[in-house]
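Report on the following structure.
A single protein chain has been omitted from the complex, and every remaining protein chain is retained in its original position.
The block that comes next holds chain A.
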Amino acid sequence: MAETERREADGSAKEADIGRVEEEDSKTSDGAGSGRIEYVSYKDETQLPDIMALIDQELSEPYSIFTYRYFITLWPDLCFMAFHEGKCIGTLVCKMGQHRNTFRGYIAMLVVVKQHRGKGIATELVTRCIQVMRDAGCDEVTLEAEVTNLGALALYGNLGFIRAKRLHRYYLNGFDAYRLKLLFPRPHDANRMLLGGGYSMDPYQMHDCSKLDHDHDQVLFTKATSFSIQVQNS
């Protein structure tokens, strides 16, 4: 399954100073820039050629039309497009379903044309899609991204994804990939007591390791020798 779902996510952020990018993204999302970008949800097969053309152009994997149809026919609500002056300049293809004992969303393909990168379009597409997944009852969302794709890693990291696993030589060009996962807060965790796995912990009782085999707090206040930080004379 993974073989055919490989794709490269193209994030909108590629600057080295990742810290700044998010602010720019949110600015363009709310501000003047996004007024020219129109986001639509997939309607019918007349849009399929645009999507295919865009993805074929930007990504290296050869996808057959059936791959597109699989995702888009079964999960049209999870397919989004970004239009600029009537032209499709970005698209997102996803799916969701039961995976072992979780209901999970999966981001399969994400593309934004080169000229429109860095404007937060990819973030906007992904955000909308994740909202749909969340509202549809997904427990988590997952995808794979190449380890060198810093833009994608920043994009998803900013949305709360963690790098859950590393996949050795996942892409046949020899590069590794990360499996990224986003876990939604659980609704029945209203008072945040249950951690899952059948293990519940009373939040008001501090877990006392000293009853078992060591004591964190004791170490905190024991200093072998006290070294005060020297204030440097410049």
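FYI, a contact is a pair of C-beta atoms (placed from the backbone, for glycine too) under 8 Å apart; a residue touches a chain by one contact, two chains touch by 3 or more; residues count from 1.
Convention: contacts and distances are computed from a predicted model.
Q: For the chain not present in this complex, what protein name does its UniProt entry give, out of "Dynactin subunit 6", "N-alpha-acetyltransferase 35, NatC auxiliary subunit", "Aspartate aminotransferase" or "thioredoxin-disulfide reductase (NADPH)"?
A: Answer from the UniProt record of the missing subunit chain: "N-alpha-acetyltransferase 35, NatC auxiliary subunit".
Q: Using the definition of touch stated at the top, determine which of A:59, A:132 or A:183 touches the missing chain.
A: A:183
Q: So which bits of chain A touch the chain we can't see?
A: 3-4, 19, 22, 44-46, 62, 64, 66-67, 69-70, 73-74, 127, 130, 134, 147, 157-160, 162-169, 172, 174, 176, 178, 181-185, 192, 195-197, 199, 201, 203, 206-207, 209-210, 212-216, 219-220, 223-232
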